[in-house]
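For this view, one protein chain was removed and the others were kept in their places.
Then we have chain A:
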Amino acid sequence: MGEEEGLHQTQLLDTMFVRGLKRKCFDGEEDIEGTLAGIKAIPSYNLQRQSLLDMSLVKLQLCHMLVEPNLCRSVLIANTVRQIQEEMTQDGTWQMINTQSTGQASLDRLVSTDILCRSSREQAEGKHVPGYTTFNKDFEGDQAQDSSETMSTAPSVQVPRNLQSNVWEMENPQENKGNFQKSLDQIFETLENKSPNSVEDLFSEVDNSYYDLDTMLTGMMSNSKMGHCDGLETFSSPTATASNSNCKSDLNELDHIVEILVES
């Protein structure tokens, strides 16, 4: 049952995105109440956009984990993230996310989304973006409590700034891995109250974080289950690394390189 629902949701997600027209934030509410009575509510455009943003950020994180990230893919994902952020600040719809989500609209949420807005505005104005350390300090200083809801937006708030500066620097990966580890340290320290000591610990935590983010997202939007994972069951989704390891394991001796099967 979950599978079918998930597939249905992903299909709806696809349909919503296809329409492509910029929708005012208040349209989302009308849609939910409107046409499809009797079926689970269609996720609003804004929630879907947020979901796409989160998905993109996770993808950027994951591809930074690869040995040598595919630059074209990274650029395309980063451009998508930028597009979403620009639209969100233009529409001013980041305010609507608070009122539409099922959780309480807490002070923390307002603070974190303010930071999102601020960083994009600074970007638009061409201001010098505060370096990583000062940015983090601002975030930690404003943060009133540790709540999972705030934390769920934390990656989307913090990571873009750092990734902007770090994701392309292939010439200095050691330095960037250091910076990136630092940023991950900050994020996951607060998420899981652990500070990773070794690189392996860090990477294993990042793997877990994907699912943490996902469960947080589905928790946040409990009215409209995005069901990414369910949707994934329709399309098998090997990651690049998974397929690498599969190929290596399939490869036998060099002697048996090619079997010729000539149909007769």
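Simple rule for what comes next: a contact is a pair of C-beta atoms (placed from the backbone, for glycine too) under 8 Å apart; a residue touches a chain by one contact, two chains touch by 3 or more; residues count from 1.
As a convention for this text, contacts and distances are computed from a predicted model.
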Name per UniProt, for the chain absent here [options: "DNA-directed RNA polymerase III subunit", "Proteasome subunit alpha type", "Integrator complex subunit 9" or "Serine/threonine-protein phosphatase 2A 55 kDa regulatory subunit B"]: "Serine/threonine-protein phosphatase 2A 55 kDa regulatory subunit B"
Contact set of chain A toward the excluded chain (per top definition): 7, 10, 13-15, 17-20, 49, 52, 55, 59, 67-68, 70-73, 75-76, 78-80, 83-84, 164-165, 168-171, 173-174, 228, 231-232, 234-240, 243, 247, 250-252, 254, 256-264
